[in-house]
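This is the structure I have questions about; it appears just below.
All protein chains but one are shown in place.
== chain A ==
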Amino acid sequence: MAIALVLVLVVIGSVLFHVLSPWWWTPIASNWGYIDSTLVVTFWITGAVFSAVVLFMAYCVYRFRHKEGQKAAYEPESRKLESWLTLITAVGVAAMLAPGLYVWKQFVTVPKDATEVEVVAQQWQWSFRLPGADGKLGTSNARLINSDNPLGINPEDPNGQDDVVVEAADLHLPIDKPVKMLLRSIDVLHDFYVPEFRAKMDMVPGMVTYFWFTPTRTGTFEVLCAELCGTGHGFMRGIVMVDTAQDYTTWLQQQSTFAQLTGPAKVGALVEKAKAAAKLE
């Protein structure tokens, strides 16, 4: 008998916990409000199913628990009931999947006017690269990485010379401008994760992954690594600051380009190293 009561309490407790507990997602700071809406729809549908199933069980246990002389019904199957339940389930699943796929389509379609920003992860820090005045990022290669060229930017690529390099420091982004985050790792898997932006993506050495979003709120946001990357994983933090257009311009002017950081003499040496590395491969 206690079990029927506990089953009812499980439902009531779970629903109350959901409604009353202080633990909910962080206030959103990106355009992905649709993701939050889909999540809320999913909560309602699944919550209703969970409550219905468990309450039905509680009723069965209360109503049909063994008593002296009781006998169970003999009812092997009911095609009608089973078909109806299958149909209703399929409709419920479609009601969650359809908006999910619709939003996913947006998630994977990067707007044409999105600015590219590169994030480079390594154990256990974040660096960033912004395209310079030409709006293009230069090519890069892990084989080119050394202490003078920590991001492995190709010194022979003219597009890379004016790239803004932000090594192990904060990233700034202008508000309300769509941005395509190009994600690169130079050692193991990482994942660029800012809870307030909702979007995240793994960073895989040997390839460039991406996601896009539009920051919608100024402020300071913490970057965490969300893919296990060794013993420092839990401590791999960074900062993204979403600025007004004016503040962003001020910040950008204080940054150095690849050419400024390396200087003409060093670029020559880097080109030599790049050629040597190319021969190795």
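FYI, contacts are C-beta pairs under 8 Å (C-beta built on N, C-alpha and C of every residue); 3 or more make two chains touch, one makes a residue touch a chain; residues count from 1.
By our rule, contacts and distances are computed from a predicted model.
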item: Chain left out of the displayed complex - its UniProt protein name, from "Cytochrome c oxidase subunit 1", "PAP2 superfamily protein", "Cation:proton antiporter" or "Acetolactate synthase small subunit"; value: "Cytochrome c oxidase subunit 1"
item: Per the touch definition above, residue among A:Ala169, A:Ala199 or A:Met241 touching the missing chain; value: A:Ala199
item: Which of A:Ala142, A:Ile175 or A:Met241 contacts the chain that the document leaves out; value: A:Ala142
item: Contact residue for the chain not shown (choose from A:Thr86, A:Thr244 or A:Gln260); value: A:Thr86
item: Contact set of chain A toward the excluded chain (per top definition); value: 1, 3, 6-7, 10, 14, 17, 21-26, 32, 34-35, 38-39, 42, 45-46, 49-50, 53-54, 56-57, 60-61, 64-66, 70-78, 81-82, 85-86, 89-90, 93, 96-97, 100-101, 103-105, 107-108, 122-124, 141-143, 145, 147, 152, 183, 186-189, 191, 193, 195-196, 198-207, 209, 220, 222, 224-235, 237, 281
